[in-house]
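Here's the structure, in structure tokens; my notes come after.
Missing here: one protein chain of the complex. Every other protein chain is in place.
In this document, chain identifiers A, B and C correspond to the written order of the chains, with residue numbering beginning at 1 in each.
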Amino acid sequence: MDTIFTTERVRPLLARVREFVETELIPLEVGFSHNKLTDLIPVLDQKRTLVKAVGLWGLHLSEQDGGHGLTLCEFGQISEALAHAPFFGHYVFGCQAPDIGNTELLHKFASSELKERYLKPLMAGEIRSCFSMTEPEFAGSNPTRMATLAVRDGDDYVINGRKWFTSSADGSTFAVVMAVTNPDAVPHQRASMIIVPTDTPGFTIERNIPVFGEAGEGWFSHAEVTYTNCRVPLSNVIAGEGMGFRLAQERLGPGRVHHCMRWVGNAEKAFDLMCKRAVSREIEDGVMLGEKQFIQDFISESRAEIDACRLYVLNTAHMIDTVGVSNVRDAVSAIKFYVANAFLRVLDRAIQVHGALGVTDDTVLSAMYRHERGARIWDGADEVHKQNMAISILKKYGLDIKQKARELRQFRQMMEREKMLNDL
Amino acid sequence: MDTIFTTERVRPLLARVREFVETELIPLEVGFSHNKLTDLIPVLDQKRTLVKAVGLWGLHLSEQDGGHGLTLCEFGQISEALAHAPFFGHYVFGCQAPDIGNTELLHKFASSELKERYLKPLMAGEIRSCFSMTEPEFAGSNPTRMATLAVRDGDDYVINGRKWFTSSADGSTFAVVMAVTNPDAVPHQRASMIIVPTDTPGFTIERNIPVFGEAGEGWFSHAEVTYTNCRVPLSNVIAGEGMGFRLAQERLGPGRVHHCMRWVGNAEKAFDLMCKRAVSREIEDGVMLGEKQFIQDFISESRAEIDACRLYVLNTAHMIDTVGVSNVRDAVSAIKFYVANAFLRVLDRAIQVHGALGVTDDTVLSAMYRHERGARIWDGADEVHKQNMAISILKKYGLDIKQKARELRQFRQMMEREKMLNDL
Amino acid sequence: MDTIFTTERVRPLLARVREFVETELIPLEVGFSHNKLTDLIPVLDQKRTLVKAVGLWGLHLSEQDGGHGLTLCEFGQISEALAHAPFFGHYVFGCQAPDIGNTELLHKFASSELKERYLKPLMAGEIRSCFSMTEPEFAGSNPTRMATLAVRDGDDYVINGRKWFTSSADGSTFAVVMAVTNPDAVPHQRASMIIVPTDTPGFTIERNIPVFGEAGEGWFSHAEVTYTNCRVPLSNVIAGEGMGFRLAQERLGPGRVHHCMRWVGNAEKAFDLMCKRAVSREIEDGVMLGEKQFIQDFISESRAEIDACRLYVLNTAHMIDTVGVSNVRDAVSAIKFYVANAFLRVLDRAIQVHGALGVTDDTVLSAMYRHERGARIWDGADEVHKQNMAISILKKYGLDIKQKARELRQFRQMMEREKMLNDL
Partner (left out) sequence: MDTIFTTERVRPLLARVREFVETELIPLEVGFSHNKLTDLIPVLDQKRTLVKAVGLWGLHLSEQDGGHGLTLCEFGQISEALAHAPFFGHYVFGCQAPDIGNTELLHKFASSELKERYLKPLMAGEIRSCFSMTEPEFAGSNPTRMATLAVRDGDDYVINGRKWFTSSADGSTFAVVMAVTNPDAVPHQRASMIIVPTDTPGFTIERNIPVFGEAGEGWFSHAEVTYTNCRVPLSNVIAGEGMGFRLAQERLGPGRVHHCMRWVGNAEKAFDLMCKRAVSREIEDGVMLGEKQFIQDFISESRAEIDACRLYVLNTAHMIDTVGVSNVRDAVSAIKFYVANAFLRVLDRAIQVHGALGVTDDTVLSAMYRHERGARIWDGADEVHKQNMAISILKKYGLDIKQKARELRQFRQMMEREKMLNDL
């Protein structure tokens, strides 16, 4: 669907992307259940070559990096189109998470040396990367708390810690690791982002974590990783020590837009399958499923939700492009939970309409669920975004909840100290 | 909130409208429960004079009619701003329903004679009008079925029937009545729209119908009306005989956008009251309601819903402006139910946050509910829009449900006939 | 519907009550919108005489008080049956709120002198009473905070304060007032319940508060009341000074069951009207509304919700009867919010199915909404019950949130003190 956000520049690109997705990628869904996703990687890599050949590679990149210099809002529309082929689209066009996020991060903040070594092959699709922040023992929802330490030792950092859900670590060339470098700083300035090549001694993938029945491998996986005396040069830090938290924020802003537009496209995919089933499944002699109002309800609710979501995300992207992400934090939070939830509802309806077929792996629906239920959790759980957004709104009404929380934390620490004193 | 839809032309107007609403209208809400809405009409009429004086009257009108020639999308934004003063805003600026709808109707379809007599004073705010389609005994959801008859008699129509929910009939100068003129035509061409002055003998307001505890009067009312041998000249028909259904469609398209933008504004109003309460109601010593996550949930969900709705409606208005309403019927259906439901949810949350205060008439919240619960019913109930929209979507997928329904109707009629034959 | 909870004792009573409701009370609903509820009181009082004549008066009372000694669980079933005539049933059978609550309170805790003077005529339906706890300026959700003071002066209390939502104060003979008697006690022991005759000098009904468009009068009203140097004898305190909070808890336990069973009955009423409309409203030629799946969805969801609610409430009542209310506090909280929400959903669906008729006062639906939207607020708002219930559940899992909150309160007080010191 074209919208007011569809510029002259992006329109022809969009048409070509849609065409490619339709003719080259969607046919790969046939017999979906008979293949493991990982078995498809070689096929997808061939398609990558084709994408490069027709000049559609790297649509998220700046012009100097060989891309088309699209705005976030323009690229969002490309991203939606790619998501009509869930799992395949973004990978084949070289803009899959987490690489796209790392690309943006390095592009903006890495030294030219790091760019040369890591960013260049990443943009070319020659290597893959991962992002290693969350730890099993600490609430990822509060990233100021973590245990992984990077200690200076001469010209090196020595890193120790345990991370999990380091997506796509399996097969990656490097990891961007979040580690505490300045334990005594204020919470938001304790951690740094450091590049760790995965062949560094002490970097171990303990397992690919089974998620909804599938551990996966390669790009399609989420690793549990230990860092044991991993030694990397000090120059591997991105944008300087103590910047970890700030970079994470920077990384997540556009990242959320990327996810949201992907979900909009995924939702369209589910919607399309739902409608196709509705017009072809005969429920009584001569009566199709789509004639039933229960199904009509699913369809109309879904159509409305998807269209509202698309406009909401594109408008947010447009605001980021024009007034900057720091002015639309609330909107970024809002689309994150709003779109994730809408998408999962649409998906659930599509599954329901397919009956038993919907729970099988014969369509992409169940795989979408398995890979995307996490949408309401990663990059900030629903509850965290809602809380933060409300706090920010109420501040404009004169109530500073964060300030009160700070005081409360101080009190708690005081209490702890007193208790300890008393216990002596 | 400015959006991509905010043009240079509308921005300064918007600022002036907001300012007027803030300083002239919102103060009228003080002591809300102590006044009947109808007692406020004289005050509101003074404000109308002011609006005219500052050149903000008739913002929905074309330039030749003394307006600003705003697009539907631009006017929608004005409408939202007016809705920050629910009940007052649109009336004071002369663009309240049902007059705005009748204005558009007459503007497009009435003869110059009818325009001169009825449209001109209507646009000037000198008279009021009403729209009289729904009948108590027939499902308004299916407007092809009605009993009111307009029979030709010489140069006149003689009209007989019973209507209800003829909003604002009380005090109106004329009614636009939907009546069957061609009972033997196909269903969609049976009825016509005819202007009936309310001082026509036989036009009787039986009662103002009590709605959620209040019958109201004048503009704030919904009449039950009987037409008993009401005689009006044939020239009072709008756009010719049999055009009633088509006109109704035409009237309702932009009408739905008007309602939706009003609801977005009303929702903002409720949101604003909710936040104000959240930061000022002390729930424990030193703890404000807004610090509770239950309330934060209400606030963030509401913020997201309202913003998504606004973009959805404005985009639809923009499409109507650019590609015409007939190309976006689905979107018009979608915003109708989507926004009505979102608005009522926001309103319900605002009531809840106010506790006992929320159910009183001390704030505008309860009055909004009473006047707007109908939003999910009038202008097409949720269920009707969802059904129609799904039917239209599935047609593109190759399933023609309407065609099947036509065949079914034929069958039912056949069955009836057979039964009657058998019963003889 | 009979359930496993329907004892031999209650079954014949139930049958008689249902019969009475059907033949004597439901007919009064005809022309509902044409009468103010208050105009019906004389008619209802005649029905009361009839109830007494046939021996069905006071079914909530113990045998020694002339009742049938029903258990809470048995009476709950009677209460549901009465609620098929919303507004009329409980009043006519003499077990309407707030009198039933005051009856239970006085029965259990009042001195024999107070019983003689106030309880006896109350049980006989000769007088009415009210309960005066909530204040406009303090969050009713946290009843440890209030400003009304009762100061000892010789043998009297002198009471000063402002209350609101003192339901049915208009026309009452006495109020049970919650007032602070011991300001320096721990929060839960500061207040007392004191009987104040409404003809006490200084007792003033400032207004009957307009609620959803209707201020009402007499039993059908909610008063704002000021107490200005109201002087009552010390012996008017119930169960001793400082017992206010405890009594409130005692009063609310069974009170919630009463409300819940009333809502179950009200929901059945709405359900019945919905089904009747579904089978009689012709939506297309020969097609009834009930043939549409949207409506079928409403009906089945409602049926399931009501039946689940009934069992849940009766089981809770049964537990109160057998193991005592203090052992089922969580269940009491749960039914309070669960049933209120289910009821309001059913009611909303019934309104929707009636179309425009649903928002009028021509049926009892809109009146039910107006009188019962508060169900999610009074006697503990949804959010308060959910919070308390979760806190209680998690305590069993080893997390004592209340204890933490106590520490936090202390901290806040400390902070305040420090701030004050610093400000000096």
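FYI, contacts are C-beta pairs under 8 Å (C-beta built on N, C-alpha and C of every residue); 3 or more make two chains touch, one makes a residue touch a chain.
Small disclaimer: the values here were computed from a predicted structure and weren't measured.
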Omitted-chain contact residue, chosen from A:Q46, A:S62, A:S141 or A:Q403
A:S141
So which of C:S111, C:T200, C:T226 or C:N315 would be touching the chain we can't see?
C:N315
Per the touch definition above, residue among A:E80, A:E214, A:E241 or A:D307 touching the missing chain:
A:E214
Which residue numbers on chain C touch the omitted chain?
3-5, 275-276, 278-279, 288, 290-291, 293, 295-297, 299-301, 303-305, 307-309, 311-312, 315, 318, 330-331, 333-335, 337-338, 383, 385-387, 389-391, 393-394, 397-399, 401, 404
On chain B, where is the contact patch with the chain that was removed from view?
292-294, 297, 407-408, 411, 415
Spell out the interface residues on chain A facing the chain that's missing from view.
33, 134, 136, 138-142, 145, 164-165, 209-214, 281-287, 289, 292, 294-295, 351-352, 355-362, 366-367, 369-370, 373-374, 376-378, 381-383, 386-387, 409, 412-413, 416
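The rule we apply is simple: only the chains that are shown with their structure count from here on.
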State which chain is most central when centres are taken as means of Cα atoms.
B
Quick one: chain A and chain B, Cα centre-to-centre, how many Å?
42
For the pair chain A and chain C, the C-alpha centroid-to-centroid distance in angstrom is 50
Among the residues of chain C, pick out those that touch two or more other chains and give their numbers.
292, 294
